[in-house]
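For this view, one protein chain was removed and the others were kept in their places.
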Amino acid sequence: MHIPDGFLTVNAWVPAWLISIGGIGYCLRKATLTLKDRMIPLMGVMSAFVFAAQMLNFPIAGGTSGHLLGGVLAVVLLGPYARAIVITVVLIVQCFIFQDGGLTTLGANILNMSIVGAMGGYLIYNPIRSVLGGQKGIIVGIAIAAWASVVLASCACAVELAISGTSPLRVVLPVMVVSHMLIGIGEAIITSFIIGFILKVRPDLIYKI
Amino acid sequence: MAKKVIEIKGLNYSYPAGAEALKNINLDIYEGESLRIIGPNGAGKSTLLLHLNGILSGNSHIRVLDLEVEERNLPRIRSKVALVFQDPDDQLFMPTVFDDVAFGPVNMDLDKEKVRHLVKKALEAVGMQDALNRSSHHLSFGEKKRISIATVLSMEPEVLILDEPSSNLDPKARQHLIDLLKRFRLTKIIAGHDLELILEICDRVAVLDGGAIVADGDTKAILSNKSLMELHNLEVPLSLKLK
Partner (left out) sequence: MKHSFIDEYSDLDSLIHRLDPRVKLVTLVASLLFIISTRPTSFVTFVLYGILIFILIGLSKIPIGFIFKRSLVIIPFVLIIAIFIPFFKKGQVAGSYSFGSVHLTVTYEGLMVFWNVLVKAYLSILCMILLATSTKFSNLLKAFENMKCPKLMTMILSFMHRYIYVLVDEMMRMKRAKDSRTVGGKRWFHVKALSHMVGVLFIRAYERGERVYLAMCSRGFSGQIRTLQDFKLNKTDFCFLLTMAMLLIAIRTIRR
């Protein structure tokens, strides 16, 4: 999902960068309003948390294993704006220290995983949570939003690859979406387990809207 | 008697969740004193320390260096009263040792040369002058503890507050720390369980239990009081038992 350099052409990665810069700038301003001075240490440590959580391997069917992406998990814990920043920071570190994802394509990766993933996940989570209400609402909302945010991010990725002529949309879209519909199931299960646990131990840490 | 450095009158504090953490604390600390605050886990030691430079504020009257602890005095108080947190990973948050030790002085609006000088002096004081450009995450635990102390020494404080300074240190690093603390002439307030360390460094001890001060006085007198010590989940240090 981390698009490497060379996969996108100028007409895809430049607009993606511009949208990302605008989006993250907006999120930075919004998050500063609520977090104030705490912003820097809290966001820094939370980004490190997401990074560490992504390193943990979960056993999946038949000897294979996968890891958490943590998109919706972060939304529920930090709110959509702070969450977008956290995932962006994780992507920047992955790009510069671990070469996971390219630099010219970093804007696209931020757009897919940070902005589309966060906002999409949040817009799905929030209505479900308020309609169902209570703990059940939170858990069901999270499971669906976690699944959807993974799928949405893969759609965005497919569109960018298609714009670049790397692969036609009618081919790349189904391939990406179907594979991520499966990945999303794991993400949904793990995320709802984690939130279920935090709801039991420290319900005060769940983000209030 | 020497000048009063810290004066606490009737300090009460409850956590936001409602639990009462400190009850009617009265404490005067004088210049040049080494006060040790001991007590069982959860007695409120760390909470008390956080009041001394205005991080927490209960309803009370606290004066530090003739300044009331209130919002407008905080910058001055925090540059004079240095608090070192128990976990060096909380204390060292900047990428390099230099940035960390310089963090306090830079916030005090000192000029560059002065900051560099203070950083150098602070690192020399803890014997870590060669660590200047190292990354905090590559230091050993003992080194981190020493750098933690340097991060506040660089602000040239008058009062040094340490929370559990010797926890998790190996014997050699611990001895090094004790020697280090003995050399400092400033007022010291140290919280923690390491009773042998108190005997070496501190002349006065306050026992805190259940959020209240239950004893306050001369180190040897309190530490050798078996019934008092055991009542508060503490023990008489071996070196005093043998005498």
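Read from first to last, the chains carry the letters A and B; within each, the first residue is number 1.
FYI, contacts are C-beta pairs under 8 Å (C-beta built on N, C-alpha and C of every residue); 3 or more make two chains touch, one makes a residue touch a chain.
Quick caveat: nothing in here was measured; it's all calculated off a predicted structure.
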- line: Contact with the hidden chain, among A:16, A:69, A:95 or A:142, goes to A:95
- line: Sole touch to the unshown chain from A:19, A:123 or A:189: residue A:189
Field: Contact set of subunit B toward the excluded chain (per top definition)
entry: 50, 53, 55, 75, 78-79, 82-83, 85, 87, 89-96, 99, 102-104, 106-108, 112, 115-116, 135-138, 151-152, 155
Message: To test your reading of the contact rule: which positions on subunit A touch the chain that is missing from view?
response: 1-7, 10, 24-25, 28, 32, 36-49, 51-53, 55-56, 58-59, 68, 73, 77, 85, 89-90, 92-93, 95-100, 102-104, 161, 165-168, 171-172, 175, 189-190, 193-198, 201-202, 205
